[in-house]
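First, the structure itself, so that you have it in front of you.
Removed: one protein chain of the complex. Kept in place: all other protein chains.
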């Protein structure tokens, strides 16, 4: 795993940690303690849990003489690591008015100082492992940064007042040109190469896969296209849906994507910038797997497999990493970007559902100990999403990245790109 | 209904309204937005709803030119008045981080000013009705003061940190002498007399009831006595329970009253003064109707009817009304009081379950309009409790007062006093 | 309790037991094993449970050398007697394809023979208790006869084929004259007198109650009247409903009584005689307490208390007991009867909801032992119904009879008669 000089580590640590707190800067303590469903944790809990992660996996084992900020936090802010011990029930996180937001921010300072001190120690035997865990912790925190924004959106979205997180004017967009890119497939390599910087264990090992010829949509499916699906009876025609999807549509009375309001005089959508007009040119967003799959079927296409997506992505371009800032808080809604050649908007707009069930790659090895619970135990009943979204930190995306959610989940920035089988040799 | 000079009205209004805010003085905005179950509203919601009550029922109809603070509050802070309009769903009150606590306090100021101005108007035709609604609103607010304390207790009680609301040393008590008072019954009067100051519609009209001779326990059942019931297998013996009670015991795995911890090394109980030792001499508290009924059966006794309780109370003493302060925040746990002659602790310790289903008195008339929803529509599947508790404002109790909760409810300060049939002439 | 010569006992025993089996004569084994909700037991289970009752409470304690038909039946056919032991879960009764219907009928024969033998024994010391339990068992079986018909109706009613239990032509009826009977009230006696033949423990002791002047509807509320309530928005106006009732209406999407189909071209109703036209002149039936209460409120009236009903009934006439047959299987739908003077249709049409919560009468004593579970443990959250229905055995009704069901229950033959407060002296 990544080896970097202590100085850089310290800088990067501060940079990521500060970013997390910046996301809460404009919010009240009450805002930060909302939890509208068990899946969406309070932002305060995210602030504490990401801190707990460093305390538990870095300070406790490696920092001599480290004293925990509060023993009770071991349980309160453990998410799902049975190897560490018990967990406060997920659905009750909003009941923790104590510790208050200020105390959690103090907890962050306490741990930040201790980690900085640990990173400043002279060269020693554990340095490789510490560095490795540091970068795992930072990537973990970046994942939570995205969750903070999606959870916040959902939590605020349950308030009839439709609160604004950041005031912003969203741009108008030109309709993007459609069309498909063709790939001849064959025996390809999938997964993160061994010496390619940080990656999660679920991206490895790199391995071979056989692909038939296929085509991938150049652009993301848009709101306007999705409205045609709705207008054509999309939510009322069982033949377009998976069986479990159709049950969900009926039980949940779904008639449109999450956050949409087509019934108002003028169609609108709830965003982190408040209630906004629904623009046809923007990528459609907040779809469940069921909806993405039904749309693709209606469109005479299908969802790509994750192997197809990754192969096409590697032939296209890499995400722009290393930018100085990870977030543009004025732009937390997918708007699509200026067309460039080939596949557009692979990253930075919406996560793209694939038809691939989340599973272990051939030869996958779980990390020993509690850290092994990070990814492996979720390889069941979830689908892989590829790319990244407008809420993903910009330094946190890559061709091999595997996001995963349950088929009915809609509160992430999730959309789709179409795929098709292709004749061999087509282009 | 009560007729008082405008000056007194203004004073009383400020007094009650200030008391409500005082209850929140030591709490954070996060504390004030907790809701651990649908029954327990956030304190912020109580602050707003009691204000909404004056705005809706006093200012809107009677204050010329009154401008509502915020139109959306009509729905957000309507509890259950269908006659007024829609209501924000009860179970989602904790999702209202906006309006924030400060804004709700401003809302209170806005309404306070308008009510004061209304009360200061020169003599006019609506004055009687305004005064009547004023006192209804103040009694309503006092009911919410008690709910704020019981809801807060429940909400904080779900936090493993067992937060302290008010630091306090609870007193030791001597065991109280047991025994029964005897009453010969006959044709008695029940309910509030016509000219007896403020009362809710459900306390009226005064009416006749026939009572057989009965006896009433001089004191409340204590923790120590209840522990004997538990030790004797009380929670494991179906013959002691109502059928619905036994189902509840099994479904909820009840083995002790709410907030008790008998499994710790030293038995303790969660209180608004934090975790405290469980003292045998204190009145037992936080019992459901089912538990109170089962205990009485185990003890070879029964619960009193509400008519028996009121008749005995009227022959005993009245609650001490008119005290200057309504709350002693250092004493929000029933501890029992120094024995006096006859029935003890009728008021100010725990609400006492009666065996009487909550129903309309003969000749009961519902108030016209939305205010008619205050009491009447709840006369189904609930049981009457009599007396008052340590969390009841001291100026808010009387012999005819009828509190009511569902049989499984445990989060109020609810306990019991035993009753027995008596031979005629016994004493 | 009733003292009768052994010969009469034997005859009555056979008479009631045979009647039970006659109710199943036209049904298949599949019909007899239906259970559409936990409340509605399979008819086969009723056949077995009523037999278990004699086996458990009469044969086992009093019949020397009696050998149980099958040990496993002690658990399978115990309804709710914790004092006897465990019970097969109520909701799983339909899973008992074994024992089959034929075997259960054999079980009945086995027990019938043993009871007959016991009744034929020469005079001995236990005879009084045996006779007492015999009549309890027979009245118990009669209660189950009614439940068999109501459960069967519900179970068949879930079949889209709307099966016919008994083919029958239902009569046309003339509209009945409305109006109220007046009663001056005062101190009255309620409950079964001590020497008045068989009665359940919940009807005793006779006791005094004070009644204000009241009036009682001469006739039952009819389908036609109830349709006016529906046409007037009855199911859409919260102000007409108890709070718990309104919640139920919304959760269950109630828009009409159980079994009604107002949406068909021609309004119809499912009956034990198949789908039938909905006749305005018939008494309305299959109402919950919530619906009966809402109708009464809409009609500017109220439900009677059980004391009012019994007092009026005793001044009117007694049910016709002692008829030779208990059932007319051609008439298992309330149709109303020819008007006679005074109160009509007190018995034999529909059970009439009262506003009285089911509770112990003053001085009520529970029978010792498991038989004490018969009635007492259900005195919570249920409402008393008075009279009897078209499905009640004719020898099984009396002025003091107390039926009881939960407020949302609709599958019994339940309707209503209106009541009103009256001025003293009015007539």
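Just so it is clear, A, B and C label the chains in written order, and each chain counts residues from 1 on its own.
Note that a residue touches a chain if its C-beta (ideal position, glycine included) is under 8 Å from a C-beta of that chain, and two chains touch if they have at least 3 such contacts.
What you are looking at is a predicted structure, and each value in this text was computed from that prediction instead of being measured.
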item	value
Candidates A:12, A:207 or A:314 - the one touching the absent chain	A:207
Hidden-chain contact residue, picked from the options C:8, C:60 or C:92	C:92
Footprint left on chain C by the chain that the document does not show	28-31, 33-34, 36, 72, 75-76, 88, 92, 94-101, 155-156, 158-161, 163
Those residues of chain A which, in the complete complex, touch the missing chain	80, 82-83, 187, 207-210, 212, 238-239, 241-246, 289-290, 293, 355-357, 359-360, 362-363, 372-373, 377-381, 407, 421
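Everything that follows uses one rule, which is that only the chains that are shown with their structure count from here on.
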item	value
Whole-Å gap separating chain A and chain B, where each centre is the average of the chain's CA atoms	47
Chain centre separation in whole Å, for chain C relative to chain A (CA means)	60
Residue list for chain C, restricted to those that touch at least two other chains	none
